[in-house]
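Of the protein chains in this complex, all but one are displayed in their positions.
Chain lettering (A and B) follows the sequence in which the chains are written, and residue indices restart at 1 in each chain.
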Amino acid sequence: MLRGISLPLCAAALGLAVVAAPLGGRAQADDVTLEVWSHEADQPAKVAFRELAARNVEKAHPGVKVKITWYEKNPMLAALKSALPAGKGPDAFYLEPGFVEYITAGYVIPLDDLIDWNNIEPWARKVWIHGGKTYGVPQEAYTNEIYYDKDALKKLGIELPASGQFTQAQFLDVVKKTKAAGMTPIAQGVGDRPFPGAYVVGEALLRKLGPDDYLRLFTGKLSFADPRVAEVLKWTKEVVDAGAYPKNFMTLKLGESHYYFYLKPGALMLPMGSWYTGRAFVPEDKGGQPANFPLGVMQFPAMDGGACNECKTSAVGASFVINAATKHKDLAAAFLNAMSTPEMGKMWIETIYLQTGIKADVKNFSGPHAAYFTELMERQKGAKYFIGAPQDLTTGECKDAFAQVLNSGFPGGLLSVDQAVQMMNKSCYKG
Amino acid sequence: MQPRLAPLRRVPLAAFALFYTIVSGGPFLWVAVMSLRTTAEIFKNPYGPPSPAHWEKFTDAWDKSNYHTYFWNSVVVVTIAVVLVTVIGAMAAHCLARYRFRGSRLVRFLILSGLVLPPQLLILALFQILLDIHLYNTLTGLIVVYVATHIAMTVYILEGFFAQIPQDLFDAAKMDGYSDLEIFWRITMPVGAPAIFTTVTLNFIILWNEFLFAVVLLTDDDKRTLPLGIMHFMGSHQLDVGMVATGLMIAIVPVLLIYGFFSETMIKGMTAGAVR
Partner (left out) sequence: MSGLSRRLRGILGNAAATDARAASLGLLLMFLAPALLFYAGFAVYPVLRTFYNSFHAIRPQGVVEFVGIGNFRSILFADPTFWKAVGNTALFTVIATLVDVFGGLLLALCLFARAPSAGLLRVIWFTPVLMSYVVVGVIWVWIYDYDWGLANAILHWIGLGAYEQSWLGHPSTALWSVMGAHIWKWLGFNMIVFLAALYALPGEVLGAAELDNCGWVAKLFYIIIPMLRATIVNLLVLSFIGKMMVFDLVWIMTGGGPLWSTETVSTYVYKRAFDWNTFDLGYPSAIAVLWFVIILAFIAIMTRLLRQRDRLEF
């Protein structure tokens, strides 16, 4: 009897694979299924947007099914990084411009002849051009802004200049006054992101250096020991030492920093990409901002002797690319095109309250957050955009140093200006 | 026979027990309380009581967030994987511990070395293998990978324990006319029960919470397992702490019940002398 137990078990173990394989295999019908992987599963407005485009493709191509699998970003990247080298993966997938390795490795294809580029803003397309070819369709665009509590600023007796921009001395003064009034000046945290802590110093560097030298700085061609950089770091250090950031800066997560800003305990400012709305404009019981919150938008401060104080960072976020291994290239392109029509662009702005790389003519803007969007557009007037954020410009060791030093150690008050310069140069500056 | 302590000595013991109960159970209690509160309530006061208690969060998670699918997938995958890995591992461990043969050192070394490479790197090659044998994106594939990646630890723990079983027992069994398989099944397995209990518990818990392989090797939503389900609420966008806590309780409570019951039976069995 005992002999009868173990052997079948072994056999079962070995045979399991063989027997179960047909059960697990995907049903192959004549119909085509287009597989798409997308991040941002937790943003209902974006889910609705992309699912609508999928349904539109299905309507236009009978017999075609567009299946979007929703992920969170890191799990999705883990899945992509194993699937693509094996020649697998979805037909089309979500990607951001910073992930250049997918292009250099040859895992995504040029889209120049596949996409209707008339529907896409040229500046947004430029982000995805490498070696003269375009590899991604930009969808989400954003600018870096400082969100602030209008009532709190009024209470401090400070008035924002008409330009929406303080000088660097005024900004430092605002920080000090806020702190003296017992409020946290800037509700920022780096608990789960490699960039928010560097908003203030990064934007200051852009304004001080101007776009060209700023780009050189983050691509290893300009030293962090440059006197202009040192000046900016010195000013940032003063802001940090004035108690600008919360005590739990190091562990405060992105979502929590929003909550910290508009609800508890409340803070004067929150520098953030304009995708701020994705977290803030949801119902209060889901962690959104209170309905009556006096939200304002200000520019990052102007630097003394800044080369480009009207500069601001604009960047492309969510984009879509096509897998080089796909068997349905045209269908995948059809899906990407379906997400990029002017009507879809309008829907993006009206439901997500965010800029987009899709050409969309939205003059008569309405909706519950119309006032906010008007103010956001106000802050764009006369702005000179620098396209690309440091976390997208840097790679490898320099990217790591940016995350650890400029994003966390330096604004966290752990490093002196000299130490920060030295650490950044060691990892980034190529002489 | 258990040691007895003088009543006086029991006071510090009880004090320590109380202290560690708070340390270990406190956070669990905290999560349990949070599972009945909404995220907004938790942010307002992280340590507040669950009033009103939002029991509906459990049905929400179960029905709307597809938790029932994830839960049963996890049950199927983990149960089969743990049974397989235990039986297969015990056989190998028995063999290594019982018999002297050439190459046993090599086998032991090979198996041990499997413990020591980061799964984050192994997964790329595993992915390729599963593709080749058409088990990518199947629960079977995940089971096979789980068994393969946990055999090393299982064999290691069991072998160490089996080697301690007195040879007398086996000699006696042999004299009674037991075959080699019977010896394995009737002597090693029951006598090694504490070690088997250990590996079953450990494997079960690790696999029940396993995330990396599951996310990379399964793509369909209806094949996902519980840890991926919890991840739904841990969006990079919004950390829905309240729902994470609810999801966690759904995942933990069955395991806790099984463990509570199982460990009680085990220990009763062992103290009753059933082992010998």
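Simple rule for what comes next: contacts are C-beta pairs under 8 Å (C-beta built on N, C-alpha and C of every residue); 3 or more make two chains touch, one makes a residue touch a chain.
Quantities reported herein were computed from a predicted structural model and do not represent experimental measurements.
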Checklist outcome for this item: Missing-chain contact among A:44, A:164, A:191 or A:266 belongs to A:191
Item to check | Of B:36, B:131 or B:151, the one touching the omitted chain in the full complex | outcome: B:151
Checklist outcome for this item: Note that chain A touches the chain not displayed via residues 6-7, 9-10, 13-14, 77-78, 81, 85, 98-101, 104-107, 190-192, 246-251, 265, 395-397, 399-400, 403-405, 408-409, 412, 414-415
Item to check | For chain B, the residues touching the chain missing from this view | outcome: 1-5, 9-10, 13-14, 16-17, 20-21, 23-25, 27-28, 30-31, 46-47, 88-89, 91-92, 94-96, 98-101, 107, 110-118, 120-126, 129, 144-145, 147-149, 151-153, 155-157, 160-161, 163-164, 166-171, 174, 180-181, 184, 193-195, 197-198, 201-202, 205, 209, 211, 227, 230-231, 234, 239, 241, 244, 248, 251-252, 255-256, 259-260, 263-264, 266-267, 270-271, 273, 275-276
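Here, only the chains that are shown with their structure count from here on.
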Checklist outcome for this item: The residues of chain B that touch chain A in their complex are 38-40, 43-44, 84, 87-88, 91, 123-124, 127-128, 131, 133-141, 143-144, 147, 179, 181-182, 184-186, 211-212, 215-216, 219-221, 228, 231-232, 234-240
Checklist outcome for this item: Per the touch rule above, chain A residues touching chain B in the complex are 2-3, 5-6, 9-10, 13, 16-17, 20-21, 23-26, 37, 39-43, 69-75, 78-79, 81-83, 85-86, 88, 192, 253-256, 259, 263-264, 278-279, 282, 284-287
